[in-house]
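Entry: chain A
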Amino acid sequence: MTSMEAIIFAIVSLIAVVGALGLVFAKNPYHSALWMVFSFVGLAGLLALLEAYFLTVLQLIVYAGAIVVMIAFVMMTIDFRKVGGLSKFVPQWLWGLIISFGILIDLFILASKMKIDVSQSGKNLAIAGSNTKALGMELFTHYLFPFELVAIILLVALIGVVVLTKREIK
Partner candidate 1 sequence: MKNDEIVGLLKGEFGEAVKASAELSGDLTVKVDLSKLHEILQFLRSCPSLEFDYLPFMTAIDYSVYPKPKTKEAEAKLKEVKTKEEKIKEDEEKLTEAKEEEAESLKEEIQKLKEEIVKAKEEAEKLKEEAKEEEREKQFDVVYQLRSIKHSHDIRIKAEVGEEDIVESATDIWSSTGCDECEIYDMFGIKFKNHPDLRRILMPEDWVGHPYRKDYPLKGKEGDDEYLDTRLPEGQLKKPEHTRMP
Partner candidate 2 sequence: MLIYVLTGAIKLLVVFVLLLLYALFMLWFERKALGFIQIRIGPKLVSSGLEGLLQPIADMLKTLWKEDIVPHRADKLVFWLAPVIGAMFPFAAAMAMPFGPPLKIGGSYFYLSVVHVNVGILYILAALGLTSYGVLSAGIASGGNKYSLISAQREVAQMVSYEVVMALALLNPILMAQSLDLYDIVAMQAHHLWFVFYQPVAFVVFLICMFATAAIVPFDLPEAEQELVAGFNTEYSAMKMGMFPFGQFVTILVMSSLMVIFFLGGWTGPIWNGHPWILGFIWYWIKVFFFVFLFIWSWGTFPRYRYDQLMNICWKILLPISVLNILWTGFALIIHIPMI
């Protein structure tokens, strides 16, 4: 890891962490969504550092470009004041705290036990110039069954949502 990469890593990870913190602490739901996009851009940066460009761009297109937009879209159809007045989310803070602490400790243990060699990043994937092809090969040969399974589950969920929300317009 060169010094240049270290600096970039610091910036990018800062973006991701600040974005995540902003997402949690912002009071306005739409601000939260924007912080989320910010955080996702940071995550995409991390992926880019690993030279996984395909995943980088996918992160931007799918998460930042589509999913958060859909969240914001839902936000427009509901009343902000009503959401602010909701008290039902508040009693669950204890569980949230416990689970996130557990995950944090877990991650620390993982990081200390497994020595991740960052200097080797991207090298094993970037075999034939573009790792897109390698990724595709892996998905459609080795992991074909789970891949198709996930696709079917998503399709079922999609149809379910359509059926549940469809109303006849009088």
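Brief remarks follow.
Rule of thumb we're sticking to: contacts are C-beta pairs under 8 Å (C-beta built on N, C-alpha and C of every residue); 3 or more make two chains touch, one makes a residue touch a chain; residues count from 1.
Candidate selection criterion: all candidates are chains of the complex that A comes from, given by their letters.
In this text, all values refer to a predicted model and were calculated from it rather than measured experimentally.
Between chain A and the candidates 1 or 2, touch in this complex occurs only with 2. Chain A contributes residues 2, 4, 28, 30-31, 34, 37, 53-54, 56-58, 60-61, 64-66, 69-70, 72-73, 75-77, 129-130, 132 to its touches with candidate 2 in the complex.
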